[in-house]
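Pasting in a structure now, in structure tokens, and then I'll have a few things to ask.
With one protein chain held back, the other chains of the complex are shown just where they sit.
Here is subunit A:
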Amino acid sequence: MEKATKDHAALAEAFNQDEEHVNWHDGALWWIRQKRDIAAKNIPEWEQLRETASRIKSNVLSNLHDYLLEFEANLTKNGVTVHWAADAEEHNRIVYSILKAKEITQMIKSKSMLTEECHLNEYLIERGIDVINSDLGEYIQQLDNEPPSHIVLPCIHKRKEEIGEIFHEHLGTEKGVSDPTTLTRFARWHLRDAFISRRAALTGVNFAVAETGEYVVCTNEGNADMGAHLSDIQIASMGIEKIIPKKEHLGVFLRLLARSATGQPITIYSSHFKKPRPGQEMHLVLVDLGRSRQLGRPDFRDSLKCIKCGACMNTCPVYRKSGGLSYHNTISGPIGAILAPNLDMKRHADLPFASTLCGSCSNVCPVKINIHDQLYQWRQVIVQEGYAANTKVLGMKAMAWTLSSPGSYSTIGRAGRWVLNNIPFAVNNKFNPWYKQREMPDGPKESFGEWYAKNQGDNGSEKV
């Protein structure tokens, strides 16, 4: 992926050039948030479910080592080959070597944010392996050579007309055709051919059950199943945090996942994979890629509870009004903003600031991650590690000194003027970005402090 040259604010400003498109994007995601609300409110024990899920994940994070070994042992018993990858490079190398050993040059891949994080497609394509994404949204993004903008709805930022245009260009549909059903049929027809001809299929993993060694893949399109069932070689890639201890815990997570993601009671397919078919090979790659480092950060370890439902993105007004691609990271939105600095703090220093800290994300999160508190906490870390712009540091130091020393400006009036000139959102000149689309408040004749000194005595009794 190319280096991000612009930060979130600049990319978001570009996204806002087309206000009508922003309104549409905002509305589409808000609609999903509303469907989520209805689904959540239809279950009386919803909040209890969230709490339970959060606690199960706390247990997982505290015992990850043991659960991973248990999972590995059970996978091996079931006839699945287990691989461990410390980083993206190792993951990609493992997948490539599995394919190379069988002289496979074509692979079909269902939805997996982890392989996006690893940039697996680019890696394999460079080595002569043709990869096709079978999730419709990811397929569209692949055709358009763009990363997904949302973890559940990869091309939510594109309108159907834009998708029609992409299909016309790459698949030869008639120009101007944008009817979703027609386009989906066309994509299905194209993908069907890939499903039948590919000998290798890679899927993501939603939940990995330590006690049985099975893993569950949730999709609405059945594309993961179609790929896996028709393949000779089935590969699954998962981050090490995807473990759950027992099969019975699936009841908690499957009820939460789809309701949080789209407002559906459950995903259309929740497929359990456990053993290879006779003649088939199954591989599972366990990937760290920064997870264990995040686990070692007490303030941020709970971010690893994420089940990738996307609810925090749908509810986030900043996400809705800036688009997922403005986060210049594979995982965008609020959860992306607390995961990304762990991977590369300098490159992602802007993301924890791309939030108003409104807290809606934490409230919808099915595993109760305190996302907005972590955003606040990352800001502190980023500043202390020296990744905030130097000018900002100087300004803040001067501000801290003056705001805490009322004696350094003898009169209240001067304090007021200082506020006027220094609080970033109240700097009263026309070069302040505030003023671009907003008026400044009318400066009153006197401050409250001045009024109080004149009208009320030292003891608070009325003078006038």
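In this section, contacts are C-beta pairs under 8 Å (C-beta built on N, C-alpha and C of every residue); 3 or more make two chains touch, one makes a residue touch a chain; residues count from 1.
Quick note on the criterion: contacts and distances are computed from a predicted model.
J.: Which listed name, "Branched-chain amino acid transport system permease protein", "Sarcosine oxidase subunit gamma", "Fe-S cluster assembly ATPase SufC" or "(Fe-S)-binding protein", is the one UniProt assigns to the chain that has been left out?
T.: UniProt lists the chain that is not shown as "(Fe-S)-binding protein".
J.: If the hidden chain were put back, which of A:Gly79, A:Pro180, A:Gly251 or A:Pro444 would touch it?
T.: A:Pro444
J.: Considering the complete complex, identify which of A:Arg188, A:Lys275 or A:Lys321 is in touch with the unshown chain.
T.: Candidates A:Arg188, A:Lys275 or A:Lys321; residue touching the omitted chain: A:Lys321.
J.: Determine which one of A:Ser54, A:Ser112, A:Asn329 or A:Ser355 touches the chain that has been left out.
T.: Final answer for the missing-chain contact: A:Ser355.
J.: When the complex is taken as a whole, what residues of subunit A touch the one chain not shown?
T.: 8-9, 12-13, 15-16, 19, 22, 26, 30, 37, 40-41, 43-44, 46-47, 315, 317-318, 321-322, 353-360, 362-364, 372, 376, 379-384, 388, 392-393, 396-397, 399-407, 412, 415-416, 419-420, 423-426, 432-434, 436-441, 443-444, 446-449, 451-453, 456, 459-460, 462
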